[in-house]
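One protein chain omitted, others in place.
Should a chain be cited, it is by its letter among A, B and C, assigned in written order, with residues numbered from 1 in that chain.
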Amino acid sequence: MSVKLVYFAWVRERIGKGEEEIELPDSVVTARDLLHHLKTLGEEYENALQYPEVIRVAVNQEHVEHSEKIAGAREIGIFPPMTGG
Amino acid sequence: MSVKLVYFAWVRERIGKGEEEIELPDSVVTARDLLHHLKTLGEEYENALQYPEVIRVAVNQEHVEHSEKIAGAREIGIFPPMTGG
Amino acid sequence: MSVVPTIRVQSRDFDLQEEISALTAGRRDIGAVVTFTGLCRDEQGALSALELEHYPGMAEAEMQRIGRLALERFSLMGLTAIHRYGKILPGENIVLVIAASPHRQAAFDGANFVMDFLKTSAPFWKKEHAQDGTARDWVAAKDADDTARDKWR
Partner (left out) sequence: MSVVPTIRVQSRDFDLQEEISALTAGRRDIGAVVTFTGLCRDEQGALSALELEHYPGMAEAEMQRIGRLALERFSLMGLTAIHRYGKILPGENIVLVIAASPHRQAAFDGANFVMDFLKTSAPFWKKEHAQDGTARDWVAAKDADDTARDKWR
């Protein structure tokens, strides 16, 4: 499965890009699987996603729990807790 | 003791005037005494102060309880519960 | 820092933006401004106007007292309260409260507190005028307003 990933705030800064299209192995089923897979892609990912439990994930621009499946995702957002308002 | 009384809203309408200077007998000590004394002054007062427990009293422009003494009052306001805001 | 509330009782309308600017101009330490505007409703067309009566002198004094309580209790950086009197038409403003603070909850609470106490202790009374031009009745005080005030105890 190929999916567009978009990064924000310090996740974006640490990974060093705002978005990318990547190919996911079949073993990646949930949002949590995705975060752990990304951590294997290099030091910058490891650095950005060191504490995956604090990272927020949105599938097709809607928040999802880490336990949710990401099948059918066209775009997945990965970012720190929000600090707007 | 002579004191200026000021009336507002339906208390003013029922008594038929906005203010008056009256002489109080020595038996009038508290705000409650004052309301009961006023009720004896005529039908319009009786009508305005029929239920004295709902009437609010202010001495020198500060709210007082009915049990408070009114000695030293220059101006006493008598009015229904407030409905501003 | 000694902040005093801005209090006004007036028959003319107020300008919200002007009052906010007066409170916040030149400041860089305010993080939150909450405003409350109370307006005259037409009660599904039944009401043609409200007549607001007040106790001159005491109205201002009570609003000052309430404003000072709010400034202290919520550590506000600024507070404005303006109440109109006289004839007010549906859609027109009756009352304005502005609370400024570093953080949002204090600003919300400060404005809410002032409104709850204005309703129950500032000497203002509303009389309704019906659509046909005849005077209707004085608005009755609501138990719900006392309950709202008592939540701050």
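Basically, a contact is a pair of C-beta atoms (placed from the backbone, for glycine too) under 8 Å apart; a residue touches a chain by one contact, two chains touch by 3 or more.
The structure presented is a predicted model; accordingly, all values stated were derived computationally and were not measured.
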Neighbouring displayed chains - absent chain, whole complex: A, C
Residue of C:V34, C:A59, C:L79 or C:A122 in touch with the missing chain, whole complex considered: C:V34
Chain C residues that touch the omitted chain in the full complex: 15-17, 20, 24, 26-42, 44, 90-91, 102, 104-105, 107-108, 111-112, 115, 148
Chain A residues that touch the omitted chain in the full complex: 6, 8-10, 12, 58, 61-63, 77, 79-85
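The definition used in the following text is that only the chains that are shown with their structure count from here on.
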Chain B and chain C: spacing of chain centres that average the CA atoms, whole Å: 26
Interchain centroid distance [CA atoms averaged], chain A/chain C, Å: 48
Junction residues of chain C, two or more chains touched: none
Multi-chain contact residues (two or more partners), chain A: none
